[in-house]
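On to chain A.
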Amino acid sequence: MNLLTVVLFLPLAGFLIALMIPRSSGGGSRAWALVLSLVTFIVSLALPVMFDRGFTGEQFALDVPWIASPDIHFYIAMDGVSLWLVLLSTFLTPICVLISWRYIQHRAKEFYAFLLLLEFGLIGVFIAQDLFLFYVFWEVSLVPMYFLVGIWGHERRIYAAVKFFLFTMAGSVLMLAAIIYLYNRAGTFSYPAIVTMLSSGRLTFAGNEQMLLFLAFFIAFAIKVPLFPLHTWLPDAHVEAPSAGSVMLASVMLKMGTYGILHFCLPMFPSASRTCAPWIAILSIIGIIYGALVSMVQPNMKKLVAYSSVSHLGFVVLGIFSFTQLGLDGAVYQMLNHGISTGALFALVGLLYERKHSLAIGDYGGVAAAAPWLSTAFLITTLASIGLPLLNNFVGEFLVLQGVALSNYTWAIYAAIGVILSACYMLWLYQRVFYGEASEDVRSHVPDLNLREWAAVVPLIVMMIWMGVYSQSFLPPVSKATARVLDQAQINVPFRVQIDRNAEVARAR
Partner candidate 1 sequence: MDIFLFLLFAIIAVVAAINVVVQTHPISSAVSLIGVMGSLAVLYLLLGAEFLAAAQVIVYAGAIMVLFVFVIMLLNAGAEAKRGRSLMVQLLGVPLLVALLGLLAYFVQRLFPQGVTVHFGGFTGGTAEAVGRALFTSYVLPFEVTSLLILIAIIGAIVLARKELD
Partner candidate 2 sequence: MTEVPISWYLTLSAILFALGVAGFLFRRSIITVFMSIELMLNAVNLSFITFSYQFKQVNGHLFAFFVMVVAAAEAAVGLAIILNIFKNRATLNIDEIDSMKN
Partner candidate 3 sequence: MQLWLIPLLPLAGFAINGLFGRRFSKGLVNVFAIGSVVLSFAWVLKTIAGLGDLNTAYVEHYFTWIQSGPFTINWDFAVDRLTAVMLLVVTGIGSLIHIYSIGYMAHEHGPHHGGYYRFFAYLNLFMFFMLTLVLAANFLVLFVGWEGVGLCSYLLIGFYFDKKFATDAGNKAFIVNRIGDFGFSLAMFYIVKTFASLDFSTVFAKAAGAPESTLTLIGLLLMVGAAGKSAQIPLYVWLPDAMAGPTPVSALIHAATMVTAGVYMTARSFPIYTHAPVAMEVIAVIGIATAFFAATIGITQNDIKKVFAYSTVSQLGYMFVGVGVGAFSAGIYHLVTHAFFKALLFLGAGSVIHSLSGEQDLRNMGGLRSKIPWTFWTMVCAWVAISGIPPFAGFFSKDAILLAAYHYAPWIYWLGTLTAGITAFYVSRAMFLAFFGSYRGHEHHIHESPAVMMVPLTILGLLSLVGGYLFKIPVFLGSLFPALEESEDFTLMAISVAAGLLGILIAYMMYVAKPGMADSLAASLKGLYTLVYNKYFVDEIYGAAVVSPVVNGSRAVLWKGVDVEVIDGAANGIASRAQDVGSVLRRLQSGNIRSYAAWVLFGSVMVIVALGMAGGFR
C-alpha cells in the first residue's frame, strides 16, 4: 500500500466514520477527530523520512485508471513542494481540533467531520497529478470550508461563506474550461505527461492560446491566493470563520492558489507567465503594500491578520514571478511559513476570543499582565510574522526579496516597504491588545494558557524557530522541485520571449 495513499485516505475514512458517531456524543467525535488527525500526522511524518532527497521528480506515485473515456486517472504523487504542504495540512489539523475543543459545542459532530473532510480535500489538492483529479480535490475542499464558515462562524457568517464560495467558484469554472481545453489538445489529463509533451515540443500552444489558458488557470489561483484586487472575500471569510476554519483557510487553503501557480502556470505556460509577470508583479506589490496599510487600520484582530495575509501572500506570488531559483524557493518557503505563523496568529486570536468573546482590539489591553504565556506566544508569533531573523518568515522573505531583486531590483524596493509596514501593523496590534493597563475585565476573563492550549501552541512555536534557524531541514527538496519548475519554464517556451539577463546571470552563479 502506497504511503501517500494512506495519508490521503485516512482523513476520508475518518470523515465517514465520524458521520456514524451518534450526534449526542459531541465529545466522541471530538476525540475521534483528534485521534485520527494525530494518527494521520504521525503516518505522514514517514513521508519526509522516506522521501528520497536525491531524486528529482515525483515520488510515492500511484496511478490507477479511474474513468476510461475521457482518460481520467487517479494519479497522485508528490514532489518536494507538495511534501511540505501535505505535512503542513496534517500538522495543522490536530492543532485545529485542539483549539476547537471547548469552543465548538454546538453540532460538534458535523464540525469535526467537516474538518476531516477538509483535510482530505487539501491533501488531495497538493498531490493530484491528474488535472481532473486536481480539480475534483480543489472543489471538494471548498465544500467543508463553506460549511465550517457558514455554520460555526460569527454574526455575518452566511454572507462570508457565500462570498467565499462564489468568489472561488467564479475562478474555478474558468480553470475547468482550461483543463478541458488542455485535454482536448493533449489527449490526457496527466500533468507530468503534458509537461513532457510541452518540453519535447510534441505539444505547443500559439501565443494567444497560451495566454488565455494561462489566464484561466491564473485567475482561479489568484482568487484563492488572494491577489489584489480579488482579495475581498478573504477578510470576510476570516473574520466570520471559527478559529479552526481561519487556521485551515489561511494556512493551507490559500496555498492552493500559490501552489497552483507554481505547479501548473509556470511549467505549462511559461511564455504567458513571463509576458504577464510584470503585471502580476505590480499587483503583488500593490497587494503587499495595500494589504499592510489596510491591515494597519483594522479595528478587528482577525480582519487585521486577514489583511496581513494579503500582504504576505503578495510576497509569495512576487517570488514566483521573479523566475529565479531564490525567488521560487523563497516563495515556497514563505507558503509554509505563512501557514505556520499566520495559523498560529489565528489560533491565538481564537484563544483570546474564546476568553473574552470579542475580536475588537479596543476591548483588550493589558493582556500581557493577565496572561503572560499567552502573550509570549503571541509575541513570538508576531515577531515571526514580521520577519524577524531566526524565525521562519525571515528566511522566506529574504529569499523572495533577494530573488526578486535579482530579476528586477525596482520591484524589490517596493516590496521591501511591506516589511516595514508589517512591523507597523503587528506591533501596533500587539501594543493595543497586550500592553497597557489590564482592566478588571481583562484580569478576570483572560486566564493564561491551559495544558490543551499549550499543546496546540507549542508545536507551532517550535516550528517557527526550527524553520527559522535550520532551513536546511526543509529547503533542499523544495529547491529540487523548484529548479525543475524553472527548467521547465525555460524549456517550454514555444515562442521567443525576452528573458531577463539578470535572472540568467544569477542562475549562472
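The definition used in the following text is that a contact is a pair of C-beta atoms (placed from the backbone, for glycine too) under 8 Å apart; a residue touches a chain by one contact, two chains touch by 3 or more; residues count from 1.
A quick word on the picks: all candidates are chains of the complex that A comes from, given by their letters.
The structure displayed is predicted, hence computed values, not measured ones.
Only one option in 1, 2 or 3 touches chain A in this complex, and it is number 3.
Residues of chain A that touch candidate 3 in their complex: 163, 167, 229, 231-232, 235, 290, 293-294, 296-298, 325-326, 329-330, 366, 368-369, 372, 383, 388-390, 394-395, 398-399, 401-403, 405-406, 409, 412-413, 416-417, 419-420, 423-424, 427-428, 431, 434-438, 469-472, 475-476, 479, 483, 502, 506-507, 509.
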